[in-house]
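Missing here: one protein chain of the complex. Every other protein chain is in place.
Moving on, here comes subunit A:
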């Protein structure tokens, strides 16, 4: 049929036909297996799954005592899709995409921190409870802020995006500061009990800089010496210039030429 070769999907029919035609004495062992577990249809073009952005919010209604959970669905675009794009897959969108984008625009260096990407079971999310920002088995990072902000947006009545962002951000900054202090205290404790950490990056930098300064100092000394020698030689040459044809004079001449006066 056309450009397609369907021999792979029609193995059972081919085997049965070959047996009927006497090409093979017996059908292969898998003939009945393929009858019982038939291959699926291929090349089916179905309507792709549509992904709509859904926002969950909690709102207080004037007449009611309890706040109500509201689901807001993103409006459909006014201009309908082209007919040729009917069967194309659709972009997957989540609400946290925007939150993530904003956070990492404000904190670009958070992306430079190491992060564990390997998941063993894929069920890490089941241990997380975003009513607080710290989670068991997860390092505090930008994603924590995003998830915490999303939880606040989904669960706190009448909260705005920026208010949720501020709450999540402040919690994040506090914990980061605490981490810094813990790290410093640990280093101090280790030093007190005998650990040595060696020169720091700044000390290494100063060491290299000092080496360069020393090298320059020697070079400058040599240059200054050379300059002094040359000026004294010139002065000497000027003093005895009345005697032409001497070797000293010739040297002084060379020096004068070498010097860009």
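Everything that follows uses one rule, which is that contacts are C-beta pairs under 8 Å (C-beta built on N, C-alpha and C of every residue); 3 or more make two chains touch, one makes a residue touch a chain; residues count from 1.
Note that contacts and distances are computed from a predicted model.
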The complex has one chain missing from view, so what does its UniProt entry call it, picking from "ER membrane protein complex subunit 3", "Ribosomal protein S2, flavodoxin-like domain-containing protein", "Beta-Casp domain-containing protein" or "Integrator complex subunit 11"? "Ribosomal protein S2, flavodoxin-like domain-containing protein"
So which of A:22, A:62 or A:89 would be touching the chain we can't see? A:89
Filtering A:119, A:203 or A:218 for touch with the omitted chain leaves A:119
Among the options A:21, A:78, A:112 or A:192, which residue touches the chain absent from this view? A:192
Residue numbers in subunit A that touch the chain omitted from display: 4-9, 11, 14-15, 18, 26, 28-30, 33-34, 36-37, 39-40, 42-46, 48-49, 51, 87-92, 118-123, 185, 188-189, 192-193
